[in-house]
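A single protein chain has been removed from this complex, and every other one stays in its place.
Just so it is clear, A and B label the chains in written order, and each chain counts residues from 1 on its own.
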Amino acid sequence: MTFIHSSAQISTKAQIGEASEIGPFSIIHGNVIIGKNVKIGAFCELGIANLQGPRSPLVIGDNSLIRSHSTFYESSSFESELITGHYVTVRENSHCGKGFQIGTQSEIQGDCKIGNYVKFQSNVFVGKKTIIGNFVRISPYVTLTNDPTPPSNTLLGCIIGDYAVISAASVILPGVKVGSHSLVAAKACVLKDVPKETVVGGVPAKVLGKTTDIKLRDGSNRPAYPWNKHFTRNYPKEILKEWSDTKSKEGL
Amino acid sequence: MTFIHSSAQISTKAQIGEASEIGPFSIIHGNVIIGKNVKIGAFCELGIANLQGPRSPLVIGDNSLIRSHSTFYESSSFESELITGHYVTVRENSHCGKGFQIGTQSEIQGDCKIGNYVKFQSNVFVGKKTIIGNFVRISPYVTLTNDPTPPSNTLLGCIIGDYAVISAASVILPGVKVGSHSLVAAKACVLKDVPKETVVGGVPAKVLGKTTDIKLRDGSNRPAYPWNKHFTRNYPKEILKEWSDTKSKEGL
Partner (left out) sequence: MTFIHSSAQISTKAQIGEASEIGPFSIIHGNVIIGKNVKIGAFCELGIANLQGPRSPLVIGDNSLIRSHSTFYESSSFESELITGHYVTVRENSHCGKGFQIGTQSEIQGDCKIGNYVKFQSNVFVGKKTIIGNFVRISPYVTLTNDPTPPSNTLLGCIIGDYAVISAASVILPGVKVGSHSLVAAKACVLKDVPKETVVGGVPAKVLGKTTDIKLRDGSNRPAYPWNKHFTRNYPKEILKEWSDTKSKEGL
């Protein structure tokens, strides 16, 4: 059974899975497939048409939560366990893995490919053609750009490697590759590719060292990176088991 | 004939032109004049009163598109072909030319003057008293400030020249003039006036060279600036003809 608020506007063509809820004043257009146990907050609009490209449905996987005032276009897809903040915008043709978390006021401009268990905090801006790996974490007010000589027709999306962390208010310039397990410091402007497990910072960003030299600030003197050796909040059990098995193998 | 969604709240004093549409749950106050063939998305509020100043109508020109969740105060005006993203805020007493494009989550704080065919991407913040010329392009997360000694009553708006390009996440300090056809690099903090056709970058921004020395990144080795010699997307035919005629005269 689905719970649709009486004030919501739902197209008869929309597919809405079992045990899902649509909040007050939300609008679901026809070209939308919503999975099971999905909760959509108030004042959302899902499935806005993009008449300029090839059209496919907006697909929201099972067990997702889309918070209020969010806007999704058709032709993008999300595997299960999507969680968004408020006022999120997602344009067309972006394909995103499991457990994606999109912070309040973040925007994904379309034509992006995003892996599993990626987490954005608030106000993350993702330009067209960005490619993001698995387990990436992006802090507030980060901008991933794509046009090396604005305005032009040469869009070079950034490429962000697995487990990379991009700190608050940083900008990644068009086409830059951030290596896996790397850390971009706050307020950096990254012009060049970042090798894996490397810390960069500054405007323009320079290499500051190895991530593995950074200690936690909790008094424990333990290494802060790779972060998934100590930080597990909101990752599912099967992932924690995988991470734990890797640690065991490494004799940690 | 106009198409007003049954859930929209429209003042009987509002003027709405032929073939215009008002989306679900949108609110149009009385002091609003909407032209012909204008489309207003869902969850918008247009014509909010500003009781502190002299009051005139909000005017939206013909053939405009205002996307969902946007907020416009009274006493501002837009010539034809305005296009906005979502969650746009425009305060009072700003007067804007033809073909203005305002990206998602951008905000215009009021008392601004903006020329023709100006294009903002997402999250552009325009402080009070800013003056922007024609054909200016502003990338995401740019902030145009106005108070040299915050807080004070001396608001010095930025002045941005024709065809200037301001790249992502830059800040222009109060009263700074950016010359025509100039380029502000990403993440710059611009403290001093920028001469025309000049590239500046860094914190604080320094002159990096002439725009005419920058090449396109498409393998063609053609110059990237003046950008209007190669980039024409979404400009109207009469403008393209004007640009083309100028090129012919210059023997290009």
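Some points to look at:
Everything that follows uses one rule, which is that a contact is a pair of C-beta atoms (placed from the backbone, for glycine too) under 8 Å apart; a residue touches a chain by one contact, two chains touch by 3 or more.
What you see is a predicted model, and the numbers here were worked out from it, not measured in a lab.
Looking at A:Ala14, A:Ile27 or A:Ala42, the residue that reaches the missing chain in the full complex is A:Ala42.
Only one residue in the set A:Ser139, A:Ser152, A:Ser182 or A:Thr198 touches the chain that does not appear here, and it is A:Ser139.
In the full complex, chain A contacts the hidden chain through residues 7, 24-25, 41-43, 68-69, 85-87, 104-105, 119, 122-123, 137, 139-141, 165, 167-169, 186-187, 202-203, 214-218, 224-225, 227, 230-231, 233.
Residues 7, 9, 25, 27, 43, 45, 48, 69, 71, 87, 89, 105, 107, 109, 123, 125, 127, 141, 143, 145, 147-154, 156, 169, 171, 173-175, 189, 203-204 are the ones on chain B that touch the missing chain.
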